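Every protein chain but one is kept in place in this view of the complex.
Moving on to subunit A:
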Amino acid sequence: MAIKKLLIANRGEIAVRIIRAARDLGIATVQVYSKADKDSLAVRLADESVDIGPPQASKSYLNQAAILAAAQGSGADAIHPGYGFLAENAEFAAAVEAAGLIFVGPTAQSIRLMGDKVAAREAAASAGVPTVSGSQGRLESVEAAFALVEKTGFPVMIKAAAGGGGRGIRIARSAEEFHHLMPQAQAEALAAFGDGGLYVEKLIEGARHIEVQVLGDGRDVIHCFERECSLQRRRQKVWEEAPSPSLTQAVREKLCTSAVALAKAVNYRGAGTLEYLYDDRTGEFYFLEMNTRIQVEHPVTEMVTGIDLVREMIRIAGGEPLRIRQNEVRVSGHSVEVRINAEDPARNFLPNPGTVSALSVPGGDGVRFDSMLYAGYTVPPFYDSLLGKLIVHDKDRPSAIRRLESALAELSVEGISTTKPLYQALARDADVKAGRFHTAWLEPWLESHAAGLATAQPPSAAKVAP
């Protein structure tokens, strides 16, 4: 059943992105919004909009009943969850289907399976995908865990089975630390996720974060190659690129094949991403987790493959089989994305909501700006700080980084501080230019470069428009 009217159960730049993809497909759009998002760009662009409650996400964007009522009231036949909020909530996916609507994403069963990090590791292992050495299943006792880490050796990461996205991770470098941290981690996991189940993994220091984009229709699965997202602050990605500057062709082939094997093993439907750690000293990669949704950094894959991932996921949800064969997916050139956040890098990334007094957006060949901004827009304080993403594409990596510098110079968001100065500094950095980094590279770099990250024109000094 082809989708005729799509409700977007999200906000910000991804809501805008989904509206555009739906319009390209001739699908009408319904944007739900909280009171704080009444004036958002997504509401302006959508064909219809529905108020679903107060600013607090728990009372609006996480309010399943209000979203389902908005879908039924507006006559929408499908719901796109975006990322975050309800995107990886199996109960919501099931409730959408139970209401006779289409959930643009995988089945509730796939979400549940991959959401349990222990079950996901087991699925990976049985599909022949390498995982970091560690516990086979969840650990319920400190003694059992300790017996295991005596074999793997330190350092180890203690992770919550119900966690994800870097939450609830502790690193133990000695037996003493391990005995100190295990009970803490257990109590915290129970409080945070309602599930005290833990697992332990060997920590691979100096590893890179590489992920593979897949598209499936519930029967067949293809990959759209990889992205490297090693530049992270507090386990949040800030700079992503495709292809990875660190993979050899042989490893790329093996990595992407392993991702397809795992996604096929679970009959995956929709767009998904398999995250891996990659040790470029040994050439070994290890499955971390699968994200069963569209990701923030999906545009770099779109830029190098020419595939519109959001459009494809909507088509698949409408019942179409995959239209692209694996041998038709080719990578051309290089793409980099940087996340423009409402944070001040000169003040330890202090969040910075407020009114955008003026806005200049970069343009030209190979430059894309996916954002929720317009001049005069007031960024609400209630949600995450992502304002938009600047994405560039060029024939190779050095050219793409040059193009990024030039696009950043054209980008001007006045009235609020943004992370733009961080990317200007990174684009000039010799290690970044050489692709020499890993997931723990950026934080020490920030310590030593804090002084150079001051916003060129602080908001207080910004000129007032005549």
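Assume a contact is a pair of C-beta atoms (placed from the backbone, for glycine too) under 8 Å apart; a residue touches a chain by one contact, two chains touch by 3 or more; residues count from 1.
Throughout what follows, contacts and distances are computed from a predicted model.
Enquirer: Which of the following is the UniProt-recorded protein name of the chain this complex doesn't show: "Carbohydrate ABC transporter permease", "Biotin carboxyl carrier protein of acetyl-CoA carboxylase", "PQQ-dependent sugar dehydrogenase" or "Sarcosine oxidase subunit gamma family protein"?
Expert: UniProt lists the chain that is not shown as "Biotin carboxyl carrier protein of acetyl-CoA carboxylase".
Enquirer: Taking the full complex into account, find the residue in A:A342, A:V367, A:V413 or A:L426 that is in contact with the omitted chain.
Expert: Answer from the full complex: A:A342 touches the omitted chain.
Enquirer: Going by the contact rule already stated, which one of A:Y199, A:F369 or A:Y383 would touch the omitted chain in the full complex?
Expert: A:Y383
Enquirer: Can you say which of A:P155, A:G218, A:P351 or A:G435 touches the chain missing from this structure?
Expert: Among A:P155, A:G218, A:P351 or A:G435, only A:P351 touches the chain that is not shown.
Enquirer: Where the complex has a chain not shown, which of A:A144, A:A191, A:A409 or A:A450 is the residue touching it?
Expert: Missing-chain contact among the listed residues: A:A191.
Enquirer: With the missing chain put back, which residues of subunit A would touch it? List them for me.
Expert: The missing chain touches subunit A at positions 36, 54-56, 58, 191, 342-343, 351-353, 380-385.
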